[in-house]
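Worksheet: one structure, shown below.
With one protein chain held back, the other chains of the complex are shown just where they sit.
As written, the chains take the letters A, B and C, and residue 1 is the first residue of each chain.
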Amino acid sequence: MAIVLGDHQYGKAENRIVRIYRDSPRHEIHDVNVSTALRGDFAAAHLTGDQSSVLPTDTQKQTAYAFAKEKGLVSIEEYGLELARHFVDDVPPVEAARIEIEEYAWERALVDGAEHDHTWVRKGQEVRTASVTVEGTGDEQRTWITGGLKDLVILKSTGSEFHGFYEDEYTVLQPTTDRVMATSLVAKWRFTTTEADWNEVYAGVKAILVKQFAVVHSLALQQTLFEMGKAVLEAYDSIAEVRLSAPNKHHFLYDLSRFGVENDNEVFHADDRPYGLIQASVIRDDAPDAGPAWHQYSGLV
Amino acid sequence: MAIVLGDHQYGKAENRIVRIYRDSPRHEIHDVNVSTALRGDFAAAHLTGDQSSVLPTDTQKQTAYAFAKEKGLVSIEEYGLELARHFVDDVPPVEAARIEIEEYAWERALVDGAEHDHTWVRKGQEVRTASVTVEGTGDEQRTWITGGLKDLVILKSTGSEFHGFYEDEYTVLQPTTDRVMATSLVAKWRFTTTEADWNEVYAGVKAILVKQFAVVHSLALQQTLFEMGKAVLEAYDSIAEVRLSAPNKHHFLYDLSRFGVENDNEVFHADDRPYGLIQASVIRDDAPDAGPAWHQYSGLV
Amino acid sequence: MAIVLGDHQYGKAENRIVRIYRDSPRHEIHDVNVSTALRGDFAAAHLTGDQSSVLPTDTQKQTAYAFAKEKGLVSIEEYGLELARHFVDDVPPVEAARIEIEEYAWERALVDGAEHDHTWVRKGQEVRTASVTVEGTGDEQRTWITGGLKDLVILKSTGSEFHGFYEDEYTVLQPTTDRVMATSLVAKWRFTTTEADWNEVYAGVKAILVKQFAVVHSLALQQTLFEMGKAVLEAYDSIAEVRLSAPNKHHFLYDLSRFGVENDNEVFHADDRPYGLIQASVIRDDAPDAGPAWHQYSGLV
Partner (left out) sequence: MAIVLGDHQYGKAENRIVRIYRDSPRHEIHDVNVSTALRGDFAAAHLTGDQSSVLPTDTQKQTAYAFAKEKGLVSIEEYGLELARHFVDDVPPVEAARIEIEEYAWERALVDGAEHDHTWVRKGQEVRTASVTVEGTGDEQRTWITGGLKDLVILKSTGSEFHGFYEDEYTVLQPTTDRVMATSLVAKWRFTTTEADWNEVYAGVKAILVKQFAVVHSLALQQTLFEMGKAVLEAYDSIAEVRLSAPNKHHFLYDLSRFGVENDNEVFHADDRPYGLIQASVIRDDAPDAGPAWHQYSGLV
């Protein structure tokens, strides 16, 4: 038996880059959080402290800032692709690169009802996410792209039931035919293309997720998630799989009967912890292999 | 010399109440975080453990949830007023009550472009705040109300300068005539009335703050803050004072010249810490005394 | 009526300074978060954008880092005093300075039971705090110093009761003679001296607070807080007042009787929100006026 180095990766996490386009008086803004990870044979650094194959994380940072100008930053998928290809193509020891990006949306400040040219208010709603993984060079090069969102907090005040569940000796939950259902949605979708109108697709997927949450009469959060993923796949041929993670943010009906006050699903306590957590993948049965698409930078440990 | 009890207060913090109005198929939602504090002579509890004057914090919680139905929850100022008056008027040991409320805005989910009746997405932008302080009973009763907001993240990509400042031996900052200016604004405004169209005033004040941030050509964040407060006072006679706290969220121009890349205010590093922090009050010179309006629940310590 | 500038202050918040003493192989570490605020007549900056009296917040930052070497950083009270006096004495427009500091404790790494010379593990328990306020120059100069701590999470599993409280129509809480009592303590103490063995006093006060929490048989958190403050004042003549803020971190006895399981104060649910919040000052009846000692940097808004 020997003790050996297993999987390893390294990079620079959370570069907070803001890119302003100011070619006309009407500026544009892209506000992102970029993490870069390199994979390959960096055993020497681990085993003997030999850094000769290690591109410093500081260099990865410099590159991420420079590329925001050199390559542009209009969609996070495209920008991530440029970065990932660069590391794999131009830095010999790098066998694969994983770029993960969050984007924070801004909306133009309104001045007397009109959109301002160079002032924005952070939108504050969901965070858009993307990952790009590139492996190999030349004809062998393979690429995986995922889009996504997180922190999309959504709630419906009726149209949700939960009953008929399995019961054992620890089951005290009462069934209900009308409850508040709320979640802070995380969704990721895996593309089978490396060319798309990324910003348009993002807006479209988000609209579908929101619509399905609203219109599906829900017998369980599980059911709603499946319908959300299914509708996305039906709308976009270039997406092979949708993964969803949904905390069930419990809104407990508050017992006001003790005070002679009726509470017909009107007053709720929004509880913090614990929460249900439902996760599911919705996928085409002929989807290509996911490869490292879901292997997150922070996912090794 | 004796050791005595000084100022003291107690209550229940952060009741997470969600109130749904469902009188018609088009529901309404109000999502708030309510803290209640009672002031008075509670020395016996501190000195001997005698609770006979102490209304439990659990009771304050029950009251907050019950009032969301009994009194309604349409504006946080009005709801806070009902709660504060109740504690002072109906619980003999209570000499003053302070209610602090945060409200999280939701926007209706869009389904094929139309607003849904009972599904919402959390807006996620600024948090609306209010405080109500009521002291005394009967003809002696006095009331102070403040409105406010926090976490309004706003940025302008030009129209901001900073130069001509005082310099000493530790001054290395370079003056600039064009920089990114950004803040996460906290604002509070003190009313001189207890009756207003609270929701309308809130929308109006927010619009003014955003507009002024956009249109004032800024020589310093200090100047922008004053102009924001001044514009609010000019627009609303019922507001006597505006207090503003603005972290200067630094966006540092990234040095790309080392890589032969020009950076004409296009690529910035958004830094976390440290940050400048500017605070100011803008006030009418004939404003009535603020009394306990600004004495926050958590402000004693 | 005119609209005028009211109270105002500005500075650099959250400078994350780490100071290593390496004069011998056995290094020492001080890890702090420093905020500096300047007060005075900075109206020109607000009203016309004239910065000629404004020492940049960047300069304040540089000074804070430089003083960690020039003046040393052994106790946060002494270091804060140096910084505050500098701004007031050496920068003419500054009429008063407020320095607020947090310190994060580290303990030496253990290697085979022995303390290592230059490796530490962050202790992670409470955060030590201090504030220094200096007003005026020369013989008129006045100084206020507070010490403190926050995030000291402390719990007792018996020796705490709560009953005999005031009841109204919203009171459903059951009295108890044995409960878990827990809090995340914030305490601040106001000195009447500007010279002390600050680190020794800190350790002593913390020990007293912990001891009193443990040994006082509590009829209410209010009572425990008073006894904690009283014991500190009895021990330290140089402290005039202790302010305490204590969230009642509720540990609810979990109902296991539904499953035929007895729960004799053994299994609890630690709830997040809401929580009781008790605040009190314990003070000498001949304490000098507090002046601006409690006027926090972030306290204006």
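Assume contacts are C-beta pairs under 8 Å (C-beta built on N, C-alpha and C of every residue); 3 or more make two chains touch, one makes a residue touch a chain.
These numbers come from a predicted model, not from an experiment.
Visitor: Going by the touch rule at the top, give the shown chains the omitted chain contacts.
Guide: A, B, C
Visitor: Would you mind spotting which of A:Arg142, A:Arg258 or A:Arg284 touches the chain that isn't drawn?
Guide: With A:Arg142, A:Arg258 or A:Arg284 as choices, the missing chain is touched by A:Arg284.
Visitor: Where does subunit C touch the missing chain, residue by residue?
Guide: 15-22, 27, 29, 31, 62, 65-66, 68-70, 106, 109-112, 116, 118-126, 151-159, 180, 207, 210-211, 213-215, 251, 254, 256, 258-259, 261-272
Visitor: Please give every residue of subunit B in contact with the chain that is not shown.
Guide: 169-170, 172, 258-259, 272-273
Visitor: What does the interface between subunit A and the hidden chain look like in terms of residue numbers?
Guide: Interface residues of subunit A facing the absent chain: 1-16, 35, 37, 42, 45-59, 61-63, 66, 90-91, 93, 162-168, 170-173, 186-188, 218-220, 222-223, 225-226, 229-230, 233-234, 241, 243-245, 247-248, 273-286, 296-301.
Here is the rule we use: only the chains that are shown with their structure count from here on.
Visitor: Of the chains shown, whose Cα centre falls closest to the middle of all protein Cα atoms?
Guide: Looking at where each chain's C-alpha mean falls, the closest to the middle is B.
Visitor: Is the contact between copies subunit B and subunit C built from the same residues on both sides or from different ones, judged by whether over half of the numbers are shared?
Guide: same
Visitor: Starting from the mean Cα coordinates of subunit A and subunit B, work out the distance between those two points in Å.
Guide: Here the centre of subunit B sits 31 Å away from the centre of subunit A.
Visitor: Can you tell me which residues of subunit B touch two or more of the remaining chains?
Guide: Answer for subunit B, listing residues that touch two or more other chains: 15-16, 62, 66.
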